[in-house]
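Only one protein chain is missing from this complex, and each of the others stays in its spot.
Here the chain labels run A, B and C in written order, and each chain numbers its own residues starting at 1.
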Amino acid sequence: MDPVSKLIELFSEFPGIGPRQARRFAYFVLTRPNSFIEEFTKNIGAAKKSLRTCSSCQRFFTSSSQMKLCSTCSDESREKNLLMIVARDSDFEAVEKSGVYRGLYFVLGGSVPVLEKEPEKRVRLAELKSRLGSAKHDSAESPAPSEIILSMSATPDGEHTGDVVRNFLEKNAGGVKISVLGKGLSTGTELEYSDTETLRNALKNRG
Amino acid sequence: MDPVSKLIELFSEFPGIGPRQARRFAYFVLTRPNSFIEEFTKNIGAAKKSLRTCSSCQRFFTSSSQMKLCSTCSDESREKNLLMIVARDSDFEAVEKSGVYRGLYFVLGGSVPVLEKEPEKRVRLAELKSRLGSAKHDSAESPAPSEIILSMSATPDGEHTGDVVRNFLEKNAGGVKISVLGKGLSTGTELEYSDTETLRNALKNRG
Amino acid sequence: MDPVSKLIELFSEFPGIGPRQARRFAYFVLTRPNSFIEEFTKNIGAAKKSLRTCSSCQRFFTSSSQMKLCSTCSDESREKNLLMIVARDSDFEAVEKSGVYRGLYFVLGGSVPVLEKEPEKRVRLAELKSRLGSAKHDSAESPAPSEIILSMSATPDGEHTGDVVRNFLEKNAGGVKISVLGKGLSTGTELEYSDTETLRNALKNRG
Partner (left out) sequence: MDPVSKLIELFSEFPGIGPRQARRFAYFVLTRPNSFIEEFTKNIGAAKKSLRTCSSCQRFFTSSSQMKLCSTCSDESREKNLLMIVARDSDFEAVEKSGVYRGLYFVLGGSVPVLEKEPEKRVRLAELKSRLGSAKHDSAESPAPSEIILSMSATPDGEHTGDVVRNFLEKNAGGVKISVLGKGLSTGTELEYSDTETLRNALKNRG
């Protein structure tokens, strides 16, 4: 395959990109000055080299040094008794950006589709076990949580992922309190158009 | 104005209908057989005649007899200690259709926009006072509630309406417990795209 | 069926209206003051009574007198040698509103779907024959056209309707020139996203 076609194919793998836009991207890149392309490829390489996986929360972070802990996990001011489990780095970022949570995190690295037979291939259950195992010694890297918050999307995959992790935790983190995010009306929800599940939860969680 | 133009103008007042669709509607009606038009106008008249306002919950219902209570308020099997306050008939219908609630209702007849100076012109506060006043004698028509559930949309107008009604209740229904629908993730909410308010509520209402 | 349910059913027959909006319409009408409902039903009746079908172009028009010709067909300043055939009253209105055409019209009253076996049930072919038959005597009501313009949408149904009418005209209006609207780029068309047919026509009709 010629390099342009190959490039279009590679762009087609980008999230949310169809063949037409992949072609546009290839044209865009190829018609930039050489300086753009050099900077682009150089930064991809440098960014990849600087990419680390946090040994505690497993999220990606970038660092020019050889740090093992990300800035959140190494932040002494976080509430170390709370551990929020999220599916993806982007979920971590959304919660951090909101500023409503000051505890620690664990990033599963994905979610478990409803019919998946081997959840351990989709999410970091081994790393989670290891995180909680170390926590028994309550080290700086892995402080022992008193509550684990399952923080998944209210979607079928999110619910299923929550169930899988809860089952896993009940076997592997006995004694720690497990909670899930509250369900109910979210901002902008109109009562008239709410589904039964949301109404049921909103009513149950009224207060 | 000729009757066709006038008809188009009247259709333009229908909810969500612009001038183009109003014109289509007028053409549609006028090109129906006479039998359609007769049935249409006849049923509008008959429906209007059969329309009642429930003397307890204030919602519209239709009846050929002279009943004062709607089928819900006159249903002996409802939980009479719960009174849910909703903004509109359509909210009542949405909650009833979900089947998650078995108590009684009160329909405000609208919501209170954030800058409204005279909320009593928008919502049935006088009727609400009367409903709760009668409730002191705990009649069949107006049983005394032990809990009032403010059941508004999670929108600015809905929140404001809830505040207005809560203030009103605190002055006029002292002693009755007041609750609001729970906030949190609603069905389909993805964590990554949740706003701060929803995340804050989901975290607060975790369990 | 109770009159409200019946009214919702009748509103569901309106063009583009689903059950939910039909219900909204019924509520809207029923909660208007009596004066609105009276005016509404009164104007439907009056408009229906004033509705005429033009004996020449067949379009609907309203008149309090017993006129047989619509204002366009009775307008002496129109170019009587041009006859544009359109599918619907709304097409007539769109062309008139544009002001680009000063000839006469004939309204088919519909279009002929591609698989329709009996086109004469869908469009006014008998009336068209009658219009052109009278035209042989070149009366004020039916002047003889020197050109008939088939003015259909560039959609499958429009194309098919054009074919049906052209076949009919070739048998019934021998000798009169028949033309069709030009095809090509329409306002706003981007070359990059044009389909083959449009490009072919745009190239063929270049000038």
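Couple of notes before you dig in:
Following the convention adopted for this analysis, a contact is a pair of C-beta atoms (placed from the backbone, for glycine too) under 8 Å apart; a residue touches a chain by one contact, two chains touch by 3 or more.
What you see is a predicted model, and the numbers here were worked out from it, not measured in a lab.
Every visible chain touched by the undisplayed chain in the complete complex is listed here: A, C.
Residues touching the missing chain, restricted to chain C, are 86-88, 90-91, 93-95, 98-101, 149, 151-155, 158, 179-207 (touch as defined at the top). Residue-level contact of chain A with the missing chain is found at 2-4, 6-7, 10, 14-16, 21, 24-31, 34, 36-37, 39-41, 43-51, 60, 62, 64, 89-90.
As a working rule, only the chains that are shown with their structure count from here on.
Ranked by distance of CA centroids from chain C, the top chain is A.
Superposition of chain A on chain B using C-alpha atoms only gives a rotation of 180 degrees, nearest 5. With centres taken as mean Cα positions, chain B sits 40 Å from chain A.
Once the centre of each chain is set as its mean CA position, chain A and chain C turn out to be 57 Å apart. The residues of chain B that reach two or more other chains are 90, listed in rising order.
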